[in-house]
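Supplied in structure tokens, the structure appears directly below.
In this view, the complex is presented without one of its protein chains, the others remaining in place.
Letters A and B mark the chains in the order given here, with residues in each chain numbered from 1 onward.
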Amino acid sequence: MTQLILYDAFNGLIIGAFYALMALGLSLILNLSGVINFAHGGFLAIGAYLAFTLMPFIGFWGALVVAPILTAIFGLFIERILIRPLYGRDPLYSLLLTFGLAFMFEDGTRFIWGASTLPFSIPNVLSSPLSGQYFFLTGYRLFMVALVTLTVIVLFVILTRTRLGMRIRAGTLDLETVSVLGINVRLLRSLNFGLGIYMAGLAGVLAAGMLGLQPTIGSDLIMPSFVAIIIGGLGSLPGTLIGGLLIGIASGITTVWFPSASDAVIYVMMALVLLVRPRGLFGEEGRLQ
Amino acid sequence: MPKSIINHPIRRRTILKAGIALGAMQVASPFVVKALGEEPVKFGLDDPFTGTYAELGKHEQIGCQLAIDEINKKGGILGRRAELISEDSTSTDTGTAVAKGHKLIDRDKVNFLLGNVNSAMALALGDLSSRAGVLHIVTGGHTDAVTGTDCHWNVFRVCNTTRMETDAVGKDLIDKYGKKWYFITPDYAFGHTLQKGFEANLKKYGGTEVGASLTPLGTTDFSSYLIKAEAAKPDVIIDLTAGQDAVNSLKQIVQFGLNKKFHIAGAQQELEVLEGLPPNARIGTWVFEWYWKQPNVPHVTEFVAAVRKVNNGKVPTARHWFGYAAVWTCALIANEKKSLTAEKLAKGLEGFTLPPEVALMPDKVFYRAGDHQLMPDLYVGHAVEKGPVPEDLFHVEKIVKGVDAALPVSETGCHLKWPQA
Partner (left out) sequence: MKYDDRPLQKYAADAAIWLLLLSLPWWIGHVGGYMQLGTQVVVMALAATALNFLLGYTGVLSFGHAAYFGLGVYGTGLIIKYIVPSTLAGMAVGVLAAVAAAAIIGLLIVHLRGIYFAMVTIAFGQVFYFIAFRWNNVTGGDDGLSDWSRQPIDFGFAKLDILHSPVLFYYFVLFFFAVSVAIMAWLLRSPFGRTLLAIRENERRARFLGLPVDRHIWLSWLISCTFVGLAGTLYALLNDFADPHTLYWEQSGVFVIMAVLGGMRSFWGPLIGAAVYVVLQDYVSSMTQNWMSFIGLFFVLVVLFFPRGVLGIVRRRAAS
């Protein structure tokens, strides 16, 4: 029994890493711009489909590098045209607009690539388990964890060591003061959005290796990402990271005893956190009233 | 010759009247005849074209439309043109499916209702169509209740019941691969009845169930269930998932190397799933409901060629055949009974055998009278990474007659109630 629990917990950690990647992108956008991006799953799908299209030409590794960048560029374009007008307005509007965008992305991907599930192959070197006993430690999953860890490290380096990162952090705390100091807030928001979408695109490429590539690939991942953010605390990126890992582990462990509750348990957790400590585990008081 | 005509020459007025009447008819009749001919016989297809089942719904639609075109080339139904009206039921919102059903029946006044891929919607539409008294052929919804506990006098089904699928392959799995089974079961009626069917097989042939995992519909990560499955050390892992869940679970089974430790098998499988898997994940023993490569069965090659023309050059899947057979069923019975009255046609369909160019299967394919379930052939075989021909991803080992694999009518729970005359 303990072995099963350990297996499931560890496995949950791996999945949690994936949720964390999704949630971090979402959190970046939410913290700085106050935009609730319901289309995040759609960007994930676009990243996955772009990778699929590029793979025959530049291989899996090439697609892994290029597809998220292309998705981020597309994200910048969307931000400039559609999201920018919504800054300063009630978050309800960004929610509804991105809801509409999500519809358009799902239909758009279906229109361009078809409704059929597309066969997405991962390189053979990643494809097999590392040992007989720990068979669920496949090369691919470990690679995913490694990549997410690397991305998180790079993200934190950007945020703490570069000017852009400092500005983003400052803007998250007090955007008005930042703009008064002469920083180009518009550019800041755009780059921040692009960064968030880059992470969605990357998550998309990773997801396509594990799941079936279909237009709806991103839609079930949106809610767990929001849950991760709430549990970790709005406004706190480390919180989002921990939140993602926590829900992954919780979901995994629940499968041991109550498999039917494994998807509901993250919502129960979210409800508990909101009732007992609304700002989340690492959030600051009074964020986004 | 009547006496009166010989004795009384036909009066001029009568001739005049007759002439005018004849002349008027000549002028009027094209309009009259055209009016009758113009009013098409309408088929309403209520299927998902968006969401997770979009691919399956579209394939059924292509099959339906192909049948409609062939029917019109052959003279239509009762001399009238056939027409297909398609409405998107969505993949998850039953309220929309029911509303579209009303639209097709109440507003468009369709003569025949077809659909749905989604079992829940198939049931809801069956309730609706039976209240409206419209002949309804369920194309691809597999839950047993459609021709079981929830059967209706006007509802017929083309695709198999889950029990037929499990019983087609159950014994072979025990004989060839082992007695200890672990189930990965999607947690809805489709999955439950598949598991029940297999459990009956285990009991009958002396196998044991070493464990089962109920996976929520739409599960993306199967690792925790597969960890449990591996720990139980079965002979066979029975993967009962369908659609996207099947793609995800099979991808992960292969990534975990479980297919090298245990045999992987299941009941229903579809070409759409195999096409969506990376080649190395095309493994396992499955049951197909129809397959395109049947060299010894007449008419299949023509059907495949015809579908390729309207399906982006790709071969037909069982879904195409479901739509095709469903539409042809209606056309054939209507032309045979020279009527469009639902009750008459429903009675006529009981025991009705599909002609070979529609059945596209080696054995006799007919609708069983007691539950209105079609008795087709089932194709047992295994998935192959790459077949001798591209798109040949399934190797058929054996063909089982549906009527042999099905439960007797008395055990399906179906009690047909015909409307009072």
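By our rule, a contact is a pair of C-beta atoms (placed from the backbone, for glycine too) under 8 Å apart; a residue touches a chain by one contact, two chains touch by 3 or more.
All values derive from a computational prediction rather than experimental measurement.
Participant: Touching the hidden chain in the complete assembly: which of A:Trp61, A:Phe99, A:Tyr134 or A:Trp257 does that?
Facilitator: In the complete complex, the chain left out is touched by residue A:Phe99.
Participant: Which is it among B:Leu45, B:Leu84 or B:Leu128 that touches the chain not included here?
Facilitator: B:Leu128
Participant: Please identify which residue in B:Leu78, B:Leu217 or B:Val403 touches the non-displayed chain.
Facilitator: B:Leu217
Participant: Which positions on chain A touch the chain that was left off?
Facilitator: Chain A touches the chain not shown through residues 36, 82, 85-86, 89, 91-93, 96-97, 99-108, 111, 223, 226-227, 230, 234, 260-261, 263-264, 267-268, 270-271, 274-275, 278, 288-289.
Participant: Since one chain has been left out of the picture, which residues of chain B touch it in the full complex?
Facilitator: Listed in rising order, the touching residues are 49-50, 58, 87-88, 92-96, 98-100, 102-103, 106-107, 119-120, 123-124, 126-128, 131, 143, 145, 149-150, 187-190, 192, 216-217.
Just so it is clear, only the chains that are shown with their structure count from here on.
Participant: At what distance in angstrom does the C-alpha mean of chain B lie from that of chain A?
Facilitator: A distance of 39 Å separates the two centres.
Participant: Touching chain B in the complex: which residues of chain A?
Facilitator: 3-4, 7-8, 11-12, 14-15, 106-107, 110, 114-122, 124, 127-129, 132, 135-136, 138, 140-141, 210-216, 220-221, 252, 255-256, 259-260, 262-263
Participant: Using the touch definition from the top, list the residues of chain B that touch chain A in their complex.
Facilitator: Residues in contact with chain A: 49-52, 54-55, 58, 187, 213-216, 218-221, 223-228, 230-231, 244, 247-248, 251-252, 254-258, 261, 272-273, 275-280.
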